[in-house]
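Omission of a single protein chain aside, the complex is shown with its protein chains in their original locations.
Chain nomenclature is as follows: A, B and C, assigned in order of appearance, with residue numbering initiated at 1 for each chain independently.
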Amino acid sequence: MIVSNSIIRVRYAETDMMGIAYYGNYFTWFEVARIHLLDSLGIPYRKLEEQGYRLPVLETKAVYKQSVHFDDNIEIKAFLKEMPTVRFTINYELYVESHLVSTGYTCHAFTNITGQPIKPPEIFMIKLKNIFK
Amino acid sequence: MIVSNSIIRVRYAETDMMGIAYYGNYFTWFEVARIHLLDSLGIPYRKLEEQGYRLPVLETKAVYKQSVHFDDNIEIKAFLKEMPTVRFTINYELYVESHLVSTGYTCHAFTNITGQPIKPPEIFMIKLKNIFK
Amino acid sequence: MIVSNSIIRVRYAETDMMGIAYYGNYFTWFEVARIHLLDSLGIPYRKLEEQGYRLPVLETKAVYKQSVHFDDNIEIKAFLKEMPTVRFTINYELYVESHLVSTGYTCHAFTNITGQPIKPPEIFMIKLKNIFK
Partner (left out) sequence: MIVSNSIIRVRYAETDMMGIAYYGNYFTWFEVARIHLLDSLGIPYRKLEEQGYRLPVLETKAVYKQSVHFDDNIEIKAFLKEMPTVRFTINYELYVESHLVSTGYTCHAFTNITGQPIKPPEIFMIKLKNIFK
């Protein structure tokens, strides 16, 4: 299993008039954590795009257990639990002061620039095979 | 079952460098459709908040079948399929030129201003009982 | 002078914990009005992009006279006051129930896909010459 840890600090722009973070913004935080996970693998997403890959989201879910607020520091754990095949899933856990406040996942496939599904880049598979073997 | 139809036009701000709408923005569109569903019931969400109710999201999911693009007109159908209890779910279907491009749901509970779960407003339940009887 | 009128309804996602619309979201609304202005000229921005043009923002300003709130219907007037040259400016006025609540402008130049300044598309100039003559 691959795990990465990221910290984001809730922006005022991310709150709504309920006084809490708007539910749609969690998906941007998932992105931050996902980018970080790829960084930690030595495969920055920016590089993948430069090589013609795209990693669109096919499906996503979030569960909100406790509200988060402006200025909260959220620790986001991103998990890749299985060797990717054509599709793969990243799981997320969000913590504020060690309390689990939210969970979620995103499901992805590699595509080319025009959106056609393609095999994952070789470097990606090699790195992951070493980890998941 | 209650159904409402909304149209949103994809904003440039809602696209990303993949040339498609960013996956997190769908949740704002769900909101637009949800607000519209409440309007169609004669219970504007603004009024509910004025009366001390809040309707936070407890869980949400989106499935992306086809990308949507800048300037696309998206028809969003929002469905309330069952008589709400303490929790209730709204389902969404997004169409571009009659093609189903995305589905999703949001799960809600009524709370007071401080986030404590409370019974749905009476007017809400009366209206819905008439529809679901 | 060219004027277009657009209506946007403030989304919950666009509010912040101050209970009003977040100041950065006005620039998305300016975009909505700008797209609408181009539509009204018979030159949809989508078409301009398909022909290889881009219209990045070089400068923008907003003045906030009165707060706007969730569910407000904002009427946005967009003005093109002068025949465009290499650069051109669009002015905006935002009204809620006929009260002027905000003003602003965006300054633009036409560029190609790689961001190099280029002459405006001929159809754009022809249409505008007819209006500004």
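The definition used in the following text is that contacts are C-beta pairs under 8 Å (C-beta built on N, C-alpha and C of every residue); 3 or more make two chains touch, one makes a residue touch a chain.
Note that the coordinates shown come from a computational prediction; the quantities given were computed from them, not determined experimentally.
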item: Partner chains on view for the chain not depicted; value: A, B, C
item: Listed residues B:19, B:44 or B:121, member touching the removed chain; value: B:19
item: Options C:2, C:41 or C:62, residue touching the unrepresented chain; value: C:62
item: On chain B, residues whose C-beta touches the chain left out of the figure; value: 12-13, 15-20, 22, 24, 70
item: For chain C, residues in touch with the removed chain; value: 17-18, 20, 23-28, 31, 49, 54, 56-64, 67, 106, 115
item: Interface residues of chain A (partner: the chain not displayed); value: 11-13, 27-28, 31-32, 35, 44-46, 49, 70-71
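Methods note: only the chains that are shown with their structure count from here on.
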item: Chain A and chain B, separation of their C-alpha mean positions in angstrom; value: 24
item: Between chain B and chain C, centroid-to-centroid distance (C-alpha), Å; value: 28
item: Centre distance in Å when chain A and chain C are each reduced to the mean of their C-alpha atoms; value: 33
item: Multi-chain contact sites of chain B, meaning residues that touch two or more partners; value: 27-28, 31, 49
